[in-house]
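Every protein chain except one is present and positioned as in the full complex.
Naming follows writing order (A and B), and every chain is counted from residue 1.
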Amino acid sequence: MAEKKGTMIIQMSGDFDKVFAGFTLASASAAAGMPTTIFYTFWGLKAIQKGNLTGKGIMGRMIGLLNRGGLQRLGPSKFNFGGIGRWMFKKMMAAKNVAGLEELRQACIDLGVKFYACKMSMDVMEIRREDLIDEVADVVGAATAMKDANAASVQYFI
Amino acid sequence: MAEKKGTMIIQMSGDFDKVFAGFTLASASAAAGMPTTIFYTFWGLKAIQKGNLTGKGIMGRMIGLLNRGGLQRLGPSKFNFGGIGRWMFKKMMAAKNVAGLEELRQACIDLGVKFYACKMSMDVMEIRREDLIDEVADVVGAATAMKDANAASVQYFI
Partner (left out) sequence: MAEKKGTMIIQMSGDFDKVFAGFTLASASAAAGMPTTIFYTFWGLKAIQKGNLTGKGIMGRMIGLLNRGGLQRLGPSKFNFGGIGRWMFKKMMAAKNVAGLEELRQACIDLGVKFYACKMSMDVMEIRREDLIDEVADVVGAATAMKDANAASVQYFI
């Protein structure tokens, strides 16, 4: 059996529920003593952005506008339950004492989960290193992500 | 080579096609003699719900209403082919003698696939153990899911 060889999650979705899933699995993995990495790419980058406006060109600014707000602004992947989506989800989670996204992200950080940001996605979407939270360990390419995945015993693409 | 060490699928999507994919991969895995587990979380729980109304609070009831019907009511993840979605899909599958979701789920059960339900999702969505089909082996947390994933040679997040 592969003992505590580590977890490598590729987080491509920036939907509330899927970012939640990524943080939850990563923190559970790290809490079990497994070296754990999340590689954020495309829409997933929202989970580790500060929430400020980004982009220099017209299109980069447009994406920045759509991505603004960071963790607080993520909506769920399913059709918002007819529009009440994020608000309802948060309320139900709070009512059940489930940690919110900010808390979960902090738990990941405290437990030593390593955050990687995808270089190519950042280039395309015009996101700079300083637009990401300080806790991001590095900005890397897909080759590094695959190398880490190969060394890990658990891999998920979310 | 990792020989028959098992498969661990995290099923978060409740879309028809993705539930179908989960059952298909799990049954293929179990048929090959690999210990196989599906961990159902969030929308994926629909795949192992009886289909009755759930929830006590207002919001729990609302989710219950949206989730009602169980396997029979799942729609595909792509835009329903302009509205004909589920009906067409089922008809085409039947025309090609492809097993339906109920049959596939039963095949998984018969082949010994273990169904886990996510405790936290059930709490948030107000789904009780008795709302799930009897064949669900256990209601567990993410820590258990990650432990099983670490012991498995194949992991998928669907």
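Keep in mind that, in the parts below, a contact is a pair of C-beta atoms (placed from the backbone, for glycine too) under 8 Å apart; a residue touches a chain by one contact, two chains touch by 3 or more.
It should be emphasised that the depicted structure is a prediction, and the values quoted were computed from it without experimental measurement.
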Full-complex contact with the absent chain, from A:43, A:89 or A:116: A:43
Footprint left on chain B by the chain that the document does not show: 1-5, 7, 17-18, 21, 24-25, 27-29, 31-32, 34, 78, 81, 88-89, 91-93, 95-96, 98, 153-158
For chain A, the residues touching the chain missing from this view: 2, 5, 10, 12, 14, 41-43, 57, 59-60, 62-63, 66, 120, 123-125, 141-143, 145-147, 149-153, 155-157
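Quick note on the criterion: only the chains that are shown with their structure count from here on.
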Centre-to-centre distance between chain B and chain A (centres being mean Cα positions), rounded to whole Å: 24
